[in-house]
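Here the complex is missing a single protein chain, while all its other protein chains stay put.
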Amino acid sequence: MTQVETYSTLDEAARAVGQGADYLAGGTVVMREVNAGRAAARLVRTVDPALRTITARGDTITLGAGVTLAQVLADPQLDFLHPVARVIGGPQVRNMGTVGGNLFAAHPYGDFAVALLALGARIQMAGSGGVRPVEDVLRDRAHPSGLVAGIEVPRPRPGSFGFSKVSRVKPKGVSILSIAVLAPHEGGPMRGVRVAYGAMGPGPLRSAAVERVLEGQRLDAATRERAAAVAAEGLQPPTDALASDWYRKEVAGVHLRRLLERMEHA
Amino acid sequence: MSVGTNGFELRKEIFADERDDNLNEIGKRTRRQDIEGHVTGRSPFYDDHLFDGLLHMRCVRSPHHHARVRRIDTAAAERMPGVVRIVTGRDVPVNLNTLLSLLDFGLDDEPILSEAKVAYKGEPVAAVIAETEAQARAAVQAVRVEWEVLPHVLDVEEALKPGAPSVNPAYPKNAFVYHGKYDHQKLRYGDLDRALAQADHVVEGRYQMSPIEQAPMETCGAIAAQEQNGRYVCYTGTQALFFSLGTASKVLNLPSSRLHFIGGTVGGGFGGKVDSVHEPLAILGTMLTGRPVKFQWDREEEMQVGAPRGAERWYITDGVMADGRIVARRFTGYFDCGAYTRLSSYAIIKGVGHLPGPYTIPNVYADVYCVYTNRTPATAMRGFGITGVDFAIEAHMDKVAETVGMNPVELRILNAYRDGDMKAHRRVAKNCALVECCQVAAEKAGVRLSPDLLAASSKTGGGGARGQLPAHTATDQNGRVEGYSSGSYAQKGGASAPASPAMPTPMPQPAPPPAPAPAASPPVASAPPPQPAPAAQPAKKPARSGAMRFSSLSGFRRR
Partner (left out) sequence: MAKIPVTLTHNGTERAAFADPGQNLLEFLRRGLGDLSPKYGCGQGTCGACTVTIDGETHLSCLVLAETAAGRDVRTAAGLAKGATLDPLQDAFMEHFAAQCGYCTPGMLVSARALLDRNPNPSREEVVEAISGNLCRCTGYEPIIQAILSVAGRRASA
């Protein structure tokens, strides 16, 4: 029922993905659709080894789109991403799921993408697609313009990045919501704050309200309280089988405050 | 007290004089007889059998809670690749059944493949048989059904209101009819209203639980194939092989001698694999195609279409004296049966026999309804019929304790039944142990009990006046319905009634009191009224020495 085309390079695969084909990376999302009979009639995949490479240049680490979450966990230079990768799926999913695929994993999945949004990652597109901010790729993911080749992640200063996945079941449980905070402070006020949420809207998004509260401030109890108070401002979280919009609005501030407190004391 | 090898305590000092110290299995590491199969992957679950030419069956299901079926158009689906046969209700020899017709309890109310209407989301109206599962899936999508959507009802009390949508044609008022007479199961014991009026406190509570999905790791299913001599073999994951055999035999109009059922290796059931819906369709598939047919639920079907433990709603009203004695307890209970009866009718029989819980309360009144709603039909799960009402009872006990200012453990010891007490279903309590459980629980929880409570025992304080039937039991004809008859289970005379292990059987009464014959029918399978009392029977040595208080097989059941 489903025809699979395998290409040696990503660029060939990108040319082959046209109308009516799904791109198969790790399979943790697409194979569910194949099993349910809902996938496209054509699947396109590649065995390009470049997709599994991790390279560091200065303060930027580039992950091939096919790097698995297990590879992230095994690489010491990605230590700041370990708290994120560790809570995605179970061990099997981490062996299979890729950082590129996670960008397109709809709620309630896609927590790695939330972290990348807070970190200000840039996405290398296959072929002549160039490099785009991650928020553009996330915004357009229902109708992607091409295939992802790699993800450039600026390494955050130690102690400036925090991540929280809120789930009922631990260690492996789907997230009710997730929060990622990038708050560089150099021992002084926070500058260049980025705060990203998963499951507080149609996809991973940033909280302008919380960023405004944190920007230029020191991370202390008073700042945490003000941030928690505006945690859900301007947001329309979904209601689904996991939680209602009301619940997400109620607890977002609680979990944000706890994350900021952990970051302050780290 | 001694500590077993797995670190649990054996409190052998309790009921020490009744105990032989002959525990051969408890506390020992005995291997399960099937565990070697489990760890080697050789345990033969029903799907662990390979068949040449195996076909796959998947159902066309209602997307609506309640709808009439105007038309089923299978033409496009029949032309799709790999499709061998599409089965509809017309193909089913006996297309209406209820699981407990095996015991003649209840009316046939559920189609195997519905033709006229559907009453729950997911109800099947056709079954597609194809060469591969993927082809069957695709063909299901291509079946065109014209639905006429009907109003639906999802709440038990709403379903019982006049004018509510009628869910189940066999019971148009949305309530199972008990014993051919009433729209609910009754328990009447003593005079509740009088006792409530005399109580120092009246404590009310409302308790609700949701349906609970058993969610076994293995989904439900069966594989059926032609065997020899006109027989069909069926490998199934059912927990109830004989239910399934009997149901398939009836629905397919085949003598059971033509059915060869193989099962017993179940990947988790918890009560969710007793409804016997897969075997009849799988066997019908092989009858119609001549090839082996597998009918397996996928995970989504297991969760949505698979019968859960039914939701229950309980209203409890207690009359309590200032000293904590509960003198009256009234229950109004609603079991959410979903669209079809299955086992819910019987769950209530079990549940009502259990009321008012392990407490001696001299006035008990219960009305319990088996309500049809447009939800997934409910079935059994762990402690079937009992666990839901137990949650309500114990939550209510805590509320009563708070009202009278007593510790909840104290309240329970005070009201616990003792040996020799008469219970609300008119059997004398024996082998009670709640008092001792409370004492140990209090010790574990650090609750200090008074010397009186510590000295309490299940063996003392019961019987006497507490062992008598009430002088007067108020009865009524509330909820009387016309136009139904009971099944043969309820026929007096005994001999022609099937000895059904599923129904509570009468227990011989060791010292029957001079009986004012109870005015209301007992809420259980009819027993002959108590005979004039002979001399009290001598206490018989139980068949299994020392085991009586600790076993549910108390020896009082007629075998």
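Note that the chains take the letters A and B in the order they are written out, and that residue 1 is the start of every chain.
By definition in this document, a residue touches a chain if its C-beta (ideal position, glycine included) is under 8 Å from a C-beta of that chain, and two chains touch if they have at least 3 such contacts.
Please read these numbers as outputs of a predicted model, since none were measured by experiment.
Asker: Which listed residue, B:12, B:38 or B:68, touches the chain dropped from view?
Answerer: Checking each option in B:12, B:38 or B:68, the one touching the absent chain turns out to be B:38.
Asker: Using the definition of touch stated at the top, determine which of B:219, B:317, B:376 or B:415 touches the missing chain.
Answerer: B:219
Asker: Name every residue on subunit A in touch with the hidden partner chain.
Answerer: Output for subunit A: 1-4, 24, 27-28, 31-32, 34-36, 39, 43, 45, 70, 89-93, 95-96, 171-172.
Asker: Go through subunit B and note every residue touching the omitted chain.
Answerer: These residues touch the chain not displayed: 7, 29, 31-32, 34-43, 45, 47-48, 50, 132, 134, 215-219, 265-270, 296, 298-299.
Please note the rule applied: only the chains that are shown with their structure count from here on.
Asker: Can you work out the whole-Å distance between the CA centroids of subunit A and subunit B?
Answerer: Whole-Å distance between the two chain centres: 47.
Asker: Looking at the complex, which residues from subunit A come into contact with subunit B?
Answerer: 1, 36-37
Asker: Residue numbers of subunit B touching subunit A in their complex, please.
Answerer: Touch residues, subunit B against subunit A: 132, 134-135, 137-138, 141, 298, 300.
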